[in-house]
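Heads up, one of the protein chains got dropped from this complex, but the rest are sitting where they should.
Think of it as A, B and C in the order they're written, each chain with its own count starting at 1.
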Amino acid sequence: MRPDIVRQTDITFIVIVGISFLLLALVTAAMFYFIYKYSRKKNPVATDITGNTTLEILWTAIPLVLVMVMFFFGYSGFKQMRNAPSDAMTVKVTGRMWAWSYEYDNGVKSDTLFVPKGIPIKLELSSADVNHSFYMPAFRVKEDVIPGRKNYMWFDPKEEGRYQVECAEYCGLSHSYMLSQVLVLPAEKFNTWLAESKLKENADTTKMQTDTIKSKQDTLKTK
Amino acid sequence: MNNEATIGHAHVHRDDVGSKMGMWLFLFTELLLFGGMFILYASYRFMYPENFKVAAMHLDTLIGSVNTILLLTSSLTVALSIVALQRKQKMFSVFLLMFTVAAGGAFLVNKFFEWSTKIGHGIYPKGPEMANLSDGEVVFYGLYYVMTGLHALHVIVGLIFIGFMIVFILKGKQTFDNHQKLENAGLYWHLVDIIWIFLFPLFYLIH
Amino acid sequence: MSENTHIQESSAAELQHPGYGLYILVWAGLVGLTTITVALAGFNLAGLTVVTALAIAIVKSLLVTNYFMHVRTDSPIFKVFIFVCIAIFLTMIVLTFFDLTYRFPLK
Partner (left out) sequence: MDYVSYLDYKGKHKGLLGWILSTDHKRIAILYLVSLVSFFLIAMTIGVLMRLEMLTPGKTIVDPQTYNALFTLHGVIMIFLFIIPGIPVVFGNFFLPIMLGAKDVAFPRLNLLSWYLYIGGAFLVVISLFVGGGPIDTGWTFYVPYSLRTQSNVTLAVFAAFVIGFSSILTGLNFIVTIHRMRCPGMTWFKMPLFVWGLYSTSWIQLLATPVLGITLILIMLERTFGIGIFDPALGGDPLLYQHLFWIYSHPAVYIMVLPAMGLVSEIIPTFSKKDIFGYGPIAMSSLAIAFIGYLVWGHHMFSTGISDTSRAIFSFLTFIVAIPSGVKIFNWVATMYKGSIETRAPFMFVVAFIVIFSIGGLTGLVLGSLNTDIHLTDTYFVVAHFHYVMFGGMGLLFFGGLHYWFPKMFGKMYNERAAKWGLLLFVIGFNTLYFPMFIMGYLGMPRRYYDYLPEYQIYHVISTVGSWILVTGILILVINLIKGLLSKEKYLDPNPWGGTTLEWKVPTPPELENFQEIPTVEHGPYYRDNLIKPENSH
């Protein structure tokens, strides 16, 4: 069984929010109860209590255990995110202001991420200009795209469909328009697409910007 | 930054320890200012070990060593000037401080020639030589200019402080039983010295 | 906790500065260490170059702080301060290197 990142992430979220909610409820309830029970009217003179070592130890130790549980959930999910399965297919992703482009092993380029259903995809991320971040909310994964570095991430397209890709690291004027899509196709359909695109010389690739930006000046006229 | 807290019309008791504490805390901020640069230096050295060695070869160890001795000696004379003042040898104290100023000045002159040579060779940001250098060397020289430049700026500030101290001693504002300002100026100068003690091996010696 | 109670103790502690002799001795030590570190740079100590150079620099700075800056004889609170400051600086470096070391694995 391949690890299920989406599920893992949602479980971690529920665990942490669950524990948090209980603690919050406890604290809030206790506070309002005290305010009601020990109001000036009901309890005109306060009792001189200045501390209690047992309690201090308890409310240091118990939260410590709780956060270790949280850490454990987060960490084990994270390890899966970082270990791409060995049978993953690799796609190169390039971010530039303000578009994504994808390149497949056979040299086909595209501006929509076509992937075959059921095969894990490893993405190699690089940037042509400034920082971006490749984010697919539906798959609960994101990784920044940093110039001068190669980052990676992987995901598991289980269901056919269209999913949103967003740029999540602020990158200037059209940051919010730096969107793209993942198109999960049945394996045969994907293979046909890949082969046909190879023949058609990037036919499915709408107006790719191929100029990598070399000079430092003028790349970023934001006005 | 003064030991006399004057509010309205009343004087709070002079607090030398408080004043010194203030100075030390200020030195910590200076230390962490350079600390940020040292973190960068360490990181880039780690990323580009070979390039750093190559680049360091091109710095003049002799100038660096002479400058180290100059700063150490100027630190000594500041320390001595405080003793002299405590022993009521006012003019000797002034003389020692003047020596410090001279040594600090000589340090800056050396630095000036060192930078000019490098710039003469086209090694400066956006300079003609830079395009031929590896990434690591470019970063090395970036750090070199920023760190030694920042340090030189501190030398200048330190010299101004010490200049003021000379005036204060001559005017009798810093005396054998009231010399916290001189102590503080001294502390600052020693810090400048300490920073150089680290800059020197990091830039000139690590071949 | 007595370093403050009130502000009276000012200069008494200050007066026991060492004499000229000690300072000159410290200076001689510093110059000596400088010579050593420059001389060592001529040899190829491989991985040890950085370590020795930094070790010598640390010794030198200890001399300066302890003697020229009187930390040795001052109130211990200054030692505590310096310790805190250095400790925090070192944690910054160490934690940064947890990233770098594993990001650019050494060959």
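Following the convention adopted for this analysis, a residue touches a chain if its C-beta (ideal position, glycine included) is under 8 Å from a C-beta of that chain, and two chains touch if they have at least 3 such contacts.
Everything numeric here is computed off the predicted structure, so don't read it as measured data.
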item: Chains still shown that are in contact with the chain withheld from the display; value: A, B, C
item: Candidate in contact with the missing chain, chosen from A:81, A:99, A:115 or A:182; value: A:81
item: Footprint left on subunit B by the chain that the document does not show; value: 1-2, 5-8, 10, 12, 15, 17-18, 21-22, 25-26, 28-37, 39-40, 43-44, 47-48, 125-126, 134-136, 138-139, 142-143, 145-146
item: Touching residues on subunit C - with respect to the absent chain; value: 1, 3-7, 77, 84-85, 88, 91-92, 95-96, 98-103
item: Residue ranges of subunit A at the interface with the undisplayed chain; value: 5, 8-9, 12-13, 16-17, 20, 23-24, 27-28, 30-31, 34-35, 38-40, 43-52, 55-56, 59-60, 63-64, 67-68, 70-71, 73-75, 77-78, 80-82, 129-131, 133, 135, 137-138, 140-144, 146-149, 151, 164, 166-177, 216, 219-223
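Rule of thumb we're sticking to: only the chains that are shown with their structure count from here on.
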item: Intercentroid distance (Cα basis), subunit B paired with subunit A, Å; value: 47
item: Overlap residues in subunit C, where contacts from two or more other chains coincide; value: none
item: Numbers and ranges of subunit A residues touching at least 2 other chains; value: none
item: Subunit C residues within the subunit B interface of the complex; value: 3, 7-11, 13-15, 17-20, 23-24, 26-27, 30-31, 34, 37-38, 40-41, 44, 49-50, 53-54, 56-57, 60-61, 64-65, 67-69, 74-75, 77-78, 81-82, 85, 89, 92-93, 96-97, 100-101, 104
item: For the subunit B and subunit C complex, residues of the former touching the latter; value: 12-18, 20-21, 24-25, 28, 31-32, 35, 38-39, 42-43, 46-47, 61, 65, 68-69, 72-73, 75-76, 78-80, 82-83, 86, 177-178, 183, 186-187, 190, 193-194, 197-198, 200-202, 204-207
